[in-house]
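Complex shown without one protein chain; remaining protein chains in place.
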Amino acid sequence: MEREELKKIIYELVEKSMGKKKLKQSDILKKVSAEHGVDKGEVKAALRELMDAGKLIFTYFGGSYVEIPPKEE
Amino acid sequence: MAELPQRQTDIGPPHYEQFLPPVIKKNYGKWIYHEELGPGYMVHVAESGDRVWTVRVASPRLLSTDTIKEICDIADKHCDGYLRFTTRNNIEFMVDDESKVEPLMKELKEKGYMIGGIGSRISNVVHTQGWVHCHSAATDASGIVKALMDELHEYFTSKDLQARVRLAVACCVNMCGAVHCSDIAIVGVHKTPPRIEHERLRNLCEIPSTVASCPTSAISPDPQKKSVKIKLEKCMYCGNCYSVCPSMPIADPKNDGVAIVVGGKVSNMRSHPMFSKLAIPWLPNNPPRWPEVVDAVRKILDAYIADARKHERVGEWIERIGWEKFFKLTNLEFKLQHVDDFTFARETWRMAATFKW
Partner (left out) sequence: MGTKHKTPLLDDLEKGPFPSFVTEIKKAAEHSEYAQDLLGQLELSFKEKVTHWKHGGIVGVRGYGSGVIGRYSDVPEEFPGVAHFHTLRVNSPSGFFYSTKALREICEVWDKYGSGLTNMHGSTGDIILLGTKTENLEPVFAELSSRGWDLGGSGSAVRTPSCCVGQARCEWSNIDTMAITHDITHHYQDEMHRPAFPYKFKFKVAGCAIDCIASIARADMSIIGTWKGDIQIDQDEVKAYAAAGMDIQKEIVELCPTGCMSWDGSELKINNEDCNRCMHCIAKMAKALRPGPEKGATILLGSKAPIVTGALMSWVIVPFMKMEPPYEEFYDLVDRIWEWWDEYGKNRERIGELIERLGFPRFLKEVGIEPHPAMVKEPRRDPFFFWSEEDIEK
């Protein structure tokens, strides 16, 4: 799968989940890997690109989650 | 703003080798023995015949950059520009020649540094952030440590004990400072359940993870309010729900306080490592000097000093004399809270007819 497509899938998964269930990094790796038959390592690399670009961020509430950054405070 | 340098990621910490004093680097892995020469002063001897003298001083852990620069000045002047910190927040100055020790100690004393903490005495207190920086603190940590060590400083600087006595302070039961295996430790505790801010909770917290956070299943969903509810009789005030959900504050100034636990150790010397056990379930927060807490620690320490044998840690002493005698010697009241009803309860009940009157 193309990297950009994979990034889109990951982003949409996080977007859909916002406000319902906080996703951990491993939730995303497991789900995307299982549903799209992509190696976990590849999902991880794509997720990292989204993080490095600031499209997704890690948050912390008694545990670390992946979320979409809030609009300006 | 001036342009920033290029950031780097995942480079890890710098290699320790560049920070080793030359005598340490040269004799790395080749030390043969060491001797304690005083309460805050020891020498290590290497196979090569080289020696390194270490002088240890206390720090409050919370250090200003001004103080760090001052200790750097001292290390530049006496120690070729190297120093280290211990796991208990002491500062160690190392020199490679005996003649350098005296001037170093003289300057440290002149500048008001407290030399000590090596060997069978009280070393620095491992502690957490408390009100200085923590959102879940049930008490302060630095304040208690300061009050305690002002009282006990002679056991850092001069007086001998039967063995090391390790003190620790944790400002809540998260115990960032691993208080659960210390000779005498103080831990911040709550006595009342969290309050639920339903309006905020709805937006801020995830119900399933909040419910799951409770170790005693006291929290359940409240679908009507789109929030949660608490079975008060089940709550044991651990505050874990507050860690997961900020809308369940548990701090209660009137009822927050500290418990004192004793007899833990991590060393395997002689006896197995031991958990600390409850000596006093609750004492009030009484800043700035927590007199009730300082008195209680003093009382436990005095009983240990009066009754323990040489090399015996607090936990080993209590194990030898029995907990029933510990309460007698320390004159501490044995209360309902001392009897365990949690995870390890069964293991702690006396299944024998032998005990001391």
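Every chain is named by a letter (A and B) in the order it is written, and numbering of its residues begins at 1.
One rule holds in what follows: a residue touches a chain if its C-beta (ideal position, glycine included) is under 8 Å from a C-beta of that chain, and two chains touch if they have at least 3 such contacts.
For clarity, every value in this text was computed on a predicted model and none was experimentally measured.
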Displayed chains contacted by the hidden chain, counting the whole assembly: A, B
Residues of subunit B (touch criterion as defined above) contacting the omitted chain: 1, 4-16, 18-21, 24, 28-29, 31-35, 44, 52, 54, 58-69, 72-73, 75-76, 81-87, 89, 91, 94, 112-114, 126, 128-137, 140, 142-143, 145-147, 149-150, 153, 156, 170, 173-181, 209, 212-213, 215, 238, 240, 243-244, 246, 251, 253-254, 256, 264, 266-271, 273, 275, 285, 287-289, 310-311, 342-344
Touch list for subunit A against the chain that is not drawn: 24-26, 29, 44, 48, 51-52, 54, 57-64, 67, 69-70
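Throughout what follows, only the chains that are shown with their structure count from here on.
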Centroid spacing, where centroids are CA-atom means, of subunit A and subunit B in whole angstrom: 38
Of all residues in subunit B, those that touch subunit A in their complex: 205-206, 208-209, 213, 240, 243-246
Subunit B-touching residues of subunit A, taken from the complex the two chains share: 21-22, 61-63
